[in-house]
Structure formats: structure tokens, C-alpha cells
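Supplied in C-alpha cells, the structure appears directly below.
Left out: one protein chain. Kept in place: all the others.
Residue numbering begins at 1 within each chain, and the chains themselves are lettered A, B and C in the order written.
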């Protein structure tokens, strides 16, 4: 039985033992900048899986892995117990955003619930800001749910440009900031400026550097280029195949309506 | 936790102390005539925020303000305590109508609930009636949920043309009239005739003048032109950016479907 | 407060005093043949309104009438107490079918509930069967939820052609037959063959004649031509205007997304 939004803790919150962690969100989005940074953190810090989220708002399919086994689409939360220099961390990564309007809100409600269970001190959402052309020197655009946080972000070199991003912040990255504001939880969004045409390790590096300043954290960025290449390859490959599969599934729709 | 339709009173109804107020609705719609009039009233009368409405039926995003802080999409109700000449007022303004069919009904249920809590004596919804060409001398087209009200509106110069608007009245402006009729609450709709191509202060002025007659109210219309210009500028700007953002988000959709 | 499917009895079932009536459904559909016949019956037999059905599954709008008053979209059930020659009747008429997939099922559940409250003996759904070309001599195509009923219909001149209608019967006319079968209630569908391009009084006449045989009923068909003409005029007019209004509402969508 899979609930509409199905949150499964793989470890008890009290056993994980984090102290007011910072929650970092890096779900799929523009240029996959946020996802690249968040996946990188999970691997570099060897983080531990603590929550899995399944949902009726994800596409109705399973992925087939290299070895022929399958995997349900899901999002995951990983935990990092700091040795003291930086705050404890939770990282929200995964396969999908909601495919429908209401699902975005229901999933963000679930993420907020997880955040509150872990008594997070702050939420930091990551994303890309696509400008539609190649970006030589990527920088990080910011948004926050209080003026105090805007000032703090500026001290890390985050830029704030009047009226940017004009279209607002779409999806989980945006809603987490908004709902956090209503709940009285500090939240910021870091958007790496990028073309939007491909996975962009340079943009990810810019975001990661701000994040390291904010968290007094030090992780290697070496693997970032490699990871971006792999992700790009995977995306190209999967896109082609998925398009083919989807096309067929759709052209087959009439066939489905009969007995 | 954000409910599907999330109504938050910022003040207790009894503390606001209105006596059978008239509720004026001016949500986004054709030509933004209704919104322009309602926003104008809130500012000119220096009205007080009393209710906020959030919803899963709004787009899943936050707006970024000039200073880098964010704002959840919401609709709001403002209160005006009259000094006696006119009735007390409630004004419903905001960012969005529902993005899906059922949401319109759920939101209107919520608005009606607010109206009943404040014991409104009448509901007046505002909108534009687009004719697809420039209108030299805008006038106000009316509709009401009783014949008695139709006659009253005529006495303010509101026009009733057989079979107009033929397509009925869509969205909150229409449904509020309909549900009010079922609940036995007086309700009228004032539609400023407009091209529909831009924010139209002339049309808004025509609506405002009828409204002032109906409410024995006197507010300056000077700022209306200014406000329309600002709104127009804002719309153009935001439209361009939002289109860009949406396009990217969509062109990115395939990218989102993988890990 | 308007429920998702909001059924309001204007008279108590026991006060209406029908004895195992036949329920006739004539909601909007192909060629409006069913609607024309059902509306005709309601008027010719001077039937009495007994139930109103409102729903979140109807379009979010109100209609504006000739005199400037408005009307909520709704479907209605009318009652006819026979003087003995024919069975008592209930006729389901109205403005809309559901605008979404699930709504069709929820509304049909509501109609079935009404039918069971009135202890109907049989359900007869009316519709058109469009063949895409002018039909000189319209006839009536049938379907039923038992072989016994198929035979009965044949005795009234109803035709059954193998594999027609191939696409099945869509909407309330179809689902009422199907759900009735599961509930053990007799149900038939009468489809007047028609071009599908316009309201077709000839086709309606063919359906009405079968209906009169089935119900041992005698109503004048004189007004049918007149009624079709009026309906056609109304449709053309409303279609034009609604298209205009909808187009504007949609072209205005970007405008709605801002404050």
C-alpha cells in the first residue's frame, strides 16, 4: 500500500542524533545545478540514508537498473553528523518533483514535516537560474525568507539583483522557502546562474563554494566535473530512450481502449 | 503544513468590529479592471489586513521581491471601518485565481465562509468585460442575483444588455454571485467594458464611480492612472520573465525524469 | 458551501408520491437530441422540479440571463405523476456533463442515488448517434443492460446494429446503464441517429416516438421544431460569445499570475 505521499523513516530521528541540522534541498530542476551539488555532498560526506519518500505524484513507472533489477522512483533524505566544525546536515535529493500542481504542495508539506521532526535550524534550497546563453563566469543568485538572511547571504558573495528571478522560484525550492516563512523557520535559496542547456559543473561549483562558506564546511570539488559528465551522459541516454518509450506508449493509447 | 485551502485570520472577527460590511471582490481577471479598483480602494482607504488565504490551487511557486525576500502567493481580505457615511467594507484582493477547475469552487466556498463570519450584508464582485477593441467611453455592465438588485444597479447608471456577457461570468466573480444566491445573500457584479489588451484605468474609473454611488463612498481617483501604469509595467516585466522561466522549466522536464 | 456533488431536494420524495417511476435522462450530448427530447417532455407534461444538482465538476462560472440576473449551472430532476395510462416519470435534464473524468462517475453515483430514493422501475437514457453526414430518415439505435430489454426495444422499432456504436456510449448516458446493471436496475439507451452537426428535431422526433411507445404516453410533437430552432439559435449565439470570453480569459492567463 503506497500512500499519496508515503514517508518512510529508515532510522528513528532520535537514533540519528542530529542537533538542529541544516536541511539542504537539491531535487531535479533547471540545469540540475541543485541536484548536482546535493548528490555531490551526499557522496563526499558519505552521508547516511534516513528517510525515503514515495508518492502518487511521481510518474507511474519504475526505473530499470544496469543489472536488470528495478527501483521505485523516490526522493531521499540523507544525514550527516558533523564532528563539530560545521552544523549537522540533512540533504534532500531524489528523482522527481511532483508531476501535478497539488502534489507540489503535498510533497513540500511532507518535507517540512521531516524538517520539523529533525528540528532543523535552517533550510537551504539549491537550484539553477537559466539565462538561455552560455555563462563564462557563473555566480550565485539568492533569495531568502527574511531581510537578515539576505544580508548574511551577501556576506558570502551571493548576488541579489532587483527583480531577479522575475518568474519567482518554481517547485520545491520555492515552496520550501514560502512555507518555512509561515512556520517561522529560516530558509534561503541559492541559484547558480547557468545556461540551462546542460548539467553545469561550473555553476555547481559556484553554489558549492557559497554553501561551504555558509556551513563552515570543506569538501573536495574535484569529483564535480566527473560527476557532471556522468550525469550529462546519463541524461542524454535516458532522455532519448524515455522519449521513444513515451511516444510509443502514447501512440499506443488507442490500443489500450478496448478489450 | 499548508491546507488545500488555508484560511488564516490575522485578526479576530469580533475585534475587527465591522457591522454587516459589504464585501468587494477584485481578484485578477480580464483586463485586471477589478483588481485595479480593489487594490486602489485598499490603499486609498488605508484598509487593514484581516484574513490571508493560501491554497494548493495556486501555482507552486513563490515570488521574489525587490529586496531578495520572498512571498507566498496568497489572496487577502482587508477591512474598512466606516465613520458612518458609508457601510463598513471588506475587500478581497490577491495574486491568483485557482489554476484548476475544482479549486475555483473550493476557494469560493472559503470566501463565502469568511463573508458569513463577518455577516456581510452584500457582496460586490468586480471585473472587466473585454470586447477585443479599444473602448473610447468605457461603461459598466452589470449582473446581479436578484431583479431588485438589477433595478438598483440601473439607478447608478450600470447597463444591462440582453445576452451580455454571453459567456457568463467566469471564476470567483461569477461563482460568488451564484453561491450567494443559494445562500440568500445579495450579490452584484460590476464589469468595466475594456479592450482586454491592457490594464485599463479608464475602465477602472467607470467601475469605481458606480461603486462610490452604491456605497455612498468618496475616494480620490487621482492615483488610478499612476497605479495602472505601474501595474502595466510590472505585468509586462513579469510576463516576459515568467514566460522565460516557464519555458525553461518545461524544456527541462525530461531532465527531471531520471536520477 | 457547495459540495463536490451537491444534491438538493426541493421536495420530499414521499411528498412527490411517485410509484416506481421511469427515470429519463437527457443531459447535453451529441447533437443535443437527448436534451431536446427531455426538455420537451418537461414542458409538455408541465413537470415539477424535485431535485437540483450542483457540482465542482461543472465549469466555474454562472450564466447571465436576459434580465441581468444570474443562474448557477445545475442539473435538475423533474417529476410527473401519471393519471394511470402511463408510468410515473422522473426526467433528468440540465446544463452540463462533468468537465473531468472522475466527475462523470461521481455525478452518476448521485443520479443513481436519486433513482433509488424514488424507487425507479427503469432508467432510460437518451442521446444522439452522430454519423457525420445528413440523415434523411432518422431512426433510433438502442442499447440495454439485459437481453430481455433488447428484445423489448426491438418491438418498438429500435434498431440494433452489430458493433454500433463502436465507440461505446460516453458520459452519463453510458455510465447510467453500466452502474444500473451492477445495481440490478433495468436500463436502456435510445440514440437518435443524426448528423451531429446541429440540433436535430427530426432525430428527436424519432426518439420521442419510441419513448411514447415504451411509456404508453402521448405528448404533442408539434412544438419540437420550434424548440429545436430556438435551441439552435441559442447555441450559435452562446458558442460565439463563450468562445470569445474563453479566448480572452486564456490570453489573460499570464496577467493573472502576478500581483
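To be clear about the criterion, contacts are C-beta pairs under 8 Å (C-beta built on N, C-alpha and C of every residue); 3 or more make two chains touch, one makes a residue touch a chain.
Because the structure is predicted, anything quoted here is derived from the model rather than measured.
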| remark: The chain left out of view makes contact with A, C
| query | So which of C:7, C:30 or C:45 would be touching the chain we can't see? | reply | C:30
| task | Return the single residue from C:177, C:193 or C:217 that touches the missing chain. | result | C:177
| request: Could you tell me which of A:46, A:67 or A:83 touches the chain that is not displayed? | output: A:67
| Considering the entire assembly, which residues of chain C contact the chain that has been omitted? | 28-32, 59, 63, 94-98, 101-102, 104-106, 108-109, 112-113, 130, 132, 142-147, 150, 153, 160, 162-171, 174-175, 177-179, 181-182, 189, 196, 234-235, 238-239, 242-243
| remark: The missing chain sits against chain A at residues 1-2, 4, 54, 56-57, 59-64, 66-73, 99-100, 237-238, 240-246, 248-249, 251-252, 254-259
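Note that only the chains that are shown with their structure count from here on.
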| remark: Cα superposition of chain A onto its copy chain C, rotation angle rounded to the nearest 5 degrees, comes out at 180
| remark: Cα centroid separation, chain A vs chain C, in Å, comes to 50
| remark: Flagged in chain B as touching 2+ other chains are 59, 63, 238, 242-243
